[in-house]
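Read the structure below first, then the notes.
What follows is part of the complex, with its chains left where they were.
By written order: A, B and C. Residues from 1 in each chain.
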């Protein structure tokens, strides 16, 4: 039996399909039979199995994610919300910005270079699909212990892959994160965020409208990438001939994607598409069912028309293939010639593979034989919804407070600061970021290691956007509900520290197995916390991504909800950076420290976790953002206090500036004494540098908004001097910069 | 003096963007003989004296562990004059 | 004054080069790799990027493009050409400049603000600098390691055709720390770092790069 047609399926109702091997549960298979009124064909089964997978259907997370809709703030800024490839936000002056984060964790563990590279490729296509020109990328990363042998395999490969793909696309990399923790060994996190810009009227949607309109597949040819499951189907069920080996990894072709971007933007500029969808997970299955499901009619597809890189692919495999650098457009017949001409100009293969119909079914034929006949919505949108069992994990009841020796003498201070600054989680990341182009496109105002990445949108009006991504997995471990709130508040603070106003958020929620009730509870608490804090801050959630199963055996990763905040700045020339240009500036801390070391890097360096996350203070953070925005014009430099506490913030500022500072901290003002002031990671704090003439103005703003402002000291000299402990810049800088080259070559 | 040669090629099922780009460029330059092109790496390794079976066994291991990425590449080790 | 900026498939810094041309006060004219029409421009910039994905060798496939055949003929008659980064690689592959750009010594892509010293201000693209002047401009490439045989190096040095050298530690292993060179006539210049990204303090580390673009205006007015 070569081809399992619809007729054949109807005629052989009792034929057993290997649904379990494709990851479908018995009840899910029964549901498919019920929907179709017969057993599915092999091709149909392939489509349902992949579209109903956790990755594509969000079956475990859906019931929780709906809070983002239910609790949503009414926001005029949100032009396109959750549900499309990426959300779109109005930033004024007729511009719309779209941004989204996605994970490519497991593939990056298997083949770090290609996994990370195709992760960038995928998120960039999501942004392009909205009609936008991609303008920047960011990359929040997590790895196992910095000195573990496998980290030495994974990290350099991931970094080279992100650079290799992103640089070749001409997308400035403007920020991200690199954090090491043992739980990520075997489960590195490679999240990628892309942001794009367009005019309001250019927004595109993934919808197939208009009977008679054509379905055009364009971009790379289809190969056997990423079709493990479907190969089982093809080899064990129907095809007697053994199929050729299918690759376990997808290989990216950044040049093909660059050309695809330029080609697509030219097509959009001439308004040649009715709807458009990128091909990512689940390939043609996903693109055709989603387009048809979101549209008004049905669709006919002739599968043999799909251009193949590997002629041995079976229909099931063509439907499943995750070959990169492909797009699917709905084009009116009258515009096809022009569409094809643009593809030809860019040497992009484009093929009409079907048409939109007035019916309500997706029909796929292969050489004239009907192999798929489904209601598209049942594949794309009506997948299973699970209410998984949840239970508060027991570890939460056995957390112990930190116990850390206080630091007093000058020698202690110096040793502690040097130790902190050379720790892999704090140390200079330029070994990594030098491998990324942050200049290309000529609009980068701020990039790593600044608090946020900032891009100029309009050269004449100076309008710009800022983006920051943050996660504090240790706080999420200690308190998932508040941990994610703290991440969002930090992200907002980062945006405001650079001078931009927070506007909207995206997220990428990385967790262990949803089948573990403890993980599921942690996930649910995280979503609840994120939905609540967005409501409190008045920020819409524009979209996001969920990555489950980041775990080895029974050990899950730390819950790692990455939050990305988008901000707007009316005039990028007013932005603040972390480095100061002169001696004699006065340094202040906005906000108070306390004595909670839980989850801090300082505690981590002493092998401790602690017992409680800080309590988010939304009111304080909101006022702090206002101070930062109002005080902007008076700041000579500004830098957020987060990982590593005040000691890290000051060190980073003096190292980047190449100018020292003399700091004096009166121990008694802080409950935690000097150690707390320097190393606790109490949120809601920012260091600012201000010219003496402007101090009064800043004080007035801080007083009006009731934000404490503490004098720290003054810039100058060639050492960082803290309460008499003098750390020469050269020594501090060496401690800070030598770690990554030592670890990674 | 004979050398150890390690040839590393992408596995046939893996996309080879470089080979494709070369194959696409050849006809533009007037060369029509090629039906498809795959691009790989060639390592020429000099050893002290003639390669011994032990050295070849080592080269085999080095190729497996380091010179090739066996997730996506295959390799051949040989001796050439 | 019309300056052409060529776009190959995979070119990235074409809009930036056009912006720099316009900052300098000239009109930027977009040229397409697949056409041999130079549109009556007075000079051409080959911008940076990854044309054809840097596949085969950086610049190798682009050097065979129709537009390059027109540029090669014109350049031999004194037509000014500036190749930046990938553009330099294209010029070397087209044999308008000697030597080759190979993999950086440490094998990594490197994006950094790089100090250069200008060594030749007689070319059409560097006449606005002083000899010995130090400038700071971004560099970003994986294959910027200038390589040539001894005879070529001797010729470049003895004829004063090294236009700029890296200052401080050699960032990529280039022979004699060469960052840029010119042809005998001084109309064709290749430079690995990116002057078009140093025209404005808001987006670059300095404004030093603008002088490459004002230099060509000076050269044409004279």
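Convention: contacts are C-beta pairs under 8 Å (C-beta built on N, C-alpha and C of every residue); 3 or more make two chains touch, one makes a residue touch a chain.
Since we're looking at a predicted model, the values are computed, not measured.
Asker: Across the entire complex represented in this structure file, what number of copies corresponds to each chain label?
Answerer: Each shown chain stands for its kind; the full complex totals A x1, B x2, C x1.
By our rule, only the chains that are shown with their structure count from here on.
Asker: If every chain is a node and each touching pair gets an edge, what shape is that graph: line, ring, star, complete or other?
Answerer: Its topology is that of a complete graph.
Asker: Can you work out the whole-Å distance between the CA centroids of chain A and chain B?
Answerer: Going by mean C-alpha positions, chain A sits 37 Å from chain B.
Asker: Taking the mean of the CA coordinates per chain, how far is chain B from chain C in Å?
Answerer: 33
Asker: So which bits of chain B are touching at least two other chains?
Answerer: Counting only residues that touch two or more other chains, chain B contributes 17, 21.
Asker: Among the residues of chain C, pick out those that touch two or more other chains and give their numbers.
Answerer: In chain C, residues 52-53, 55 touch at least two other chains, as defined above.
Asker: In their complex, what parts of chain A are in touch with chain C?
Answerer: So the residues of chain A touching chain C come out as 160, 163-164, 167-170, 253-256, 258-259, 262, 345-347, 433-445, 456, 459, 572-573.
Asker: For a test of understanding, state which residues of chain B touch chain A in their complex under the given definition.
Answerer: Residues 10-17, 20-21, 24, 69, 71-72.
Asker: Write out the stretch or stretches of chain A touching chain B in their complex.
Answerer: 110-111, 114, 220, 223-225, 244-249, 251, 253, 255-256, 309-310, 323-324, 347
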